[in-house]
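Of the protein chains in this complex, all but one are displayed in their positions.
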Amino acid sequence: MMPAMVVEAYPTPGGGAGLFPELITRASSIAGRIDGLLIALTILCVAVSAGIYLVMIYFAARYRRGSTADRSNANAQSHTLEIAWTAITLVFFLVIFFWASNLYTTMQTGAPPEDVLEIYVMGKQWMWKAEHPGGQREINELHVPRGQDIKLLLTSQDVIHSFFVPAFRLKQDAVPGAYTSLWFKPTVTGEYALFCAEYCGTDHSRMRGRVVVMAPEAYERWLHTRESSTSMATRGAKLFRQYGCSGCHVGNSTVHAPVLDGLYGKPVQLQDGTTKVADERYIHDSIVLPQQDIVAGYPRIMPSFKGQISEAELLHLVMYIKSLDYTEGTVP
Amino acid sequence: MTAITPAAQFDDLEQEHEASRLGMWTFLATEVLFFGVLFAAYAISRLLYPQGFIAASQHSDLMLGGIETAVLLTSSATMAMAARAIRHGRRTQALQMTLVTMALGAAFIVMHLQGYHHHIEEGLFPGVNFTYEGPYRNQVELFYFLYFVMTAFHLLHLIVGLCILAVIAVMTWREWFSPEYYTPVELTALYWDFVDIVWIFLFPSFYLISLA
Amino acid sequence: MNTTSDHSSIGVLGIWITLIVLAALSIAAAYLPIGSWTWIITYPIAAMMALLIMASYMRLRSSTVIVRIFAGAGFFWLLLWFAVTLTDYLTRPHLYLT
Partner (left out) sequence: MSTVAAQPASYLTAAATVRSWLVTRDHKLIAILFTISITAFFFVGGAAATVIRLELATPAGDLVSSETYNKLFSMHGIIMVWFFLIPSIPATLGNFLLPLMIGARELAFPRINLASWYLYTAGGLFTVATLLLGSVDTGWTFYTPYSSLFTNTSVVLALTAVFVVGFSSILTGLNFIVTVHTMRTPGMTWMRLPLFVWAMYATSIIMVLATPVLSMVLVLVAAERLFGVGVFDPRLGGDPVLFQHLFWFYSHPAVYIMILPAFGVVSEIITCFSRKRIFGYPYMVYAIVAFTSLSFVVWGHHMFVSGESMYASIVFSILSYLVAVPSAIKVFNWTATLYKGSISFEAPMLYALGFVGLFLNGGLTGLFVAAVALDVHLTDTYFVIAHFHYIMVGGSVMAFLGGIHFWWPKVTGRMYSEWIAQASAILMFFGFNLTFFPQYLLGYLGMPRRYHEYLPDYQVLNVLSSAGASILAVAYLMPLFYLTWSLFYGRAAGANPWRATGLEWRSASPPPEHNFEQTPTVDEAPYAYTSEDRQAHSSQARET
């Protein structure tokens, strides 16, 4: 029998017995609008249900067998009535649809990229690993500053997980083999429950954690108190040398290899005539499968690093190459 | 020749014939969707990785595929001749045509198994013994996973078709069929033509992606 | 038995030749230098071959409307489903790692 201690292992937000005060706080900018739509829909549905229940009960009572109600010329069809209630239902549904879709598009587009704090979240069988741009790492916890637009870039190492924070009214699946993103802006400080919402195996129900929303200054202090972890980009630079990438891809090297400064986001002319934008995927694939997209005018000599560099280190290399700015002297 | 009477639940032979044809076409609709799922998986994978699929399809043996297509198209023609012969009461011609169709089907199966053997030898069988190390290795493995699953499923249908044809040949030889009662032959012809149609879509998918 | 539209053996041969020609055509199409876009030619040719077989060998031309509807239902449902699935795959932005 599983010992019951497991529940205590996680600090439970909401402190247990209270009737879920923390759980339904509207802790993200979008939560209020989602609750608004939810309440409006609830009112509509309660009204419709009450209406139909009352009509049914009234008919059942008035026209019950043995009652002396008048039952003559009950017509079995009326086109106007049918078309009327079909049209009204359709109009209500369309109103709800447009309201919800409008809200959904704001949730999906999020804030413009420059002032967004991008945090990488990796789902792994039965834990969440988060990594801030400064290199701070957390397991089953996510500290975020209040009032800051945050974009989580989610992926998974094994099966599909789903990053779900009820207090933010948001969830997004972490799909292995793909980056998915989740945008939100926390507005109320506090600790909120974090669940995995997509079934992922034995300890799916223990893949829980907490999201801690802090005041911006407290968040800065928290970042510095973490051990002097180098940022992802600097750690990427170390790997760039460690795996010998610098041997070829630095401007003054004897080997004829594409220079990577200012590469991120620019279109790259490939040998087979097509052009590709150098996004995260292109950089990731070029390291793991170099034979795939050969840059025009370069020999096919790069070895594949598949299996030698782990997914996490690839993330750091991608971050390092993204951070290389376009500096004059190294025009390819 | 006993007088042909409709089954208990039908009013006349025409209704029974129409019912069995409708039933067969409904079954063929389900078969379309059986193969449809595989083609959907193929289409989405090809949409995501066009380069990989081009690289992979260079290894398909176009000559063998072409001959197999011709063989199956011919077998459909001979099957149609067999069905027509039965409808006109020419039993011997029907029997010959059925046997020719079976021979062509068997030829296809042999050729296709030989194709499998060739691919397995080249190390293109997905899974542990996939030893292909050229460009787009992953997508080539994906391509061959789809190739083996889809063509094996088609081959299974062909083998089942061959068994049914054998039964039909025996029944034709034993004079079970006449111009009034030939439903089993017609249903078999429908099934065989359907299996041929599936190959008509399989052939361009795996052999004709791009040979430029 | 409606044997009226029963085409003679020449008809069967004629259709066989058309099918072989169409198959050859699609093989030729594969040699065009348009990369993976050859499907725009090969699949319509395959569809034509399929329609030809269904109309003649499977005697759809001479059967009732209900049978033709049943024959087309499977293909129609498949295409409808493809179209709706593609709305997702053609508009999916996020990044795929091989």
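When the chains are written out, they are named A, B and C in that same order, and each has its own residue count from 1.
Operating definition for what follows: a contact is a pair of C-beta atoms (placed from the backbone, for glycine too) under 8 Å apart; a residue touches a chain by one contact, two chains touch by 3 or more.
Please read these numbers as outputs of a predicted model, since none were measured by experiment.
Peer 1: Indicate each shown chain that the hidden chain touches within the full complex.
Peer 2: Checking the complete complex, the chain left out touches A, B, C.
Peer 1: Specify the residue from the set A:V144, A:A193 or A:M302 that touches the hidden chain.
Peer 2: The single option touching the absent chain is A:A193.
Peer 1: For the chain not shown, which residue from A:S49, A:S253, A:Q269 or A:S310 touches it across the whole complex?
Peer 2: Looking across A:S49, A:S253, A:Q269 or A:S310, the contact with the absent chain belongs to A:S49.
Peer 1: Could you tell me which of A:H143, A:R169, A:H249 or A:H316 touches the chain that is not displayed?
Peer 2: Candidates A:H143, A:R169, A:H249 or A:H316; residue touching the omitted chain: A:R169.
Peer 1: State which residues belonging to subunit C touch the missing partner chain.
Peer 2: On the subunit C side, contact with the omitted chain comes from 66, 73-74, 77, 80-81, 84-85, 87-89, 91-94, 96-98.
Peer 1: Touching residues of subunit A against the unshown chain: what are they?
Peer 2: So the residues of subunit A touching the missing chain come out as 1-2, 4, 6-7, 12-14, 16-20, 23-24, 33-34, 37-38, 41, 45, 48-49, 52-53, 55-56, 59-60, 63-74, 76-78, 81-82, 85-86, 89-90, 93-94, 96-97, 99-101, 103-105, 107-108, 125, 158-160, 162, 164, 166-167, 169-173, 175-178, 180, 193, 195-206, 208.
Peer 1: Against the chain that's been left off, what residues of subunit B make contact? List them.
Peer 2: 8-10, 15, 18-19, 22-23, 26-27, 29-31, 33-38, 40-41, 44-45, 48-49, 52, 126-128, 130, 138-139, 141-142, 145-146, 148-149, 153
The rule is simple: only the chains that are shown with their structure count from here on.
Peer 1: Roughly how many whole angstrom separate the Cα centroids of subunit A and subunit C?
Peer 2: Each chain reduced to its C-alpha mean, subunit A and subunit C end up 42 Å apart.
Peer 1: Take the average of all CA coordinates in subunit A, do the same for subunit B, and state the distance between these two points in whole angstrom.
Peer 2: 45
Peer 1: Mind pulling the subunit C residues that touch 2 or more other chains?
Peer 2: Only 96, 98 qualify.
Peer 1: Show the residues in subunit B shared as contacts by 2 or more other chains, in ascending order.
Peer 2: In subunit B, the residues touching two or more other chains are 51, 138.
Peer 1: Spell out the residues on subunit B that touch subunit A in their complex, using ranges where they run on.
Peer 2: 51, 134-138
Peer 1: Would you pull the subunit B residues touching subunit C in the complex into a rising list?
Peer 2: 17-18, 21-22, 25-26, 28-33, 36, 39-40, 43-44, 46-48, 50-51, 53-54, 62, 66, 69-70, 73-74, 76-77, 79-81, 84, 87-88, 138-139, 179-180, 186, 189-190, 193-194, 196-197, 200-201, 203-204, 207-212
Peer 1: So in the complex, which bits of subunit A are touching subunit B?
Peer 2: Touching subunit B: residues 289, 291-292 of subunit A.
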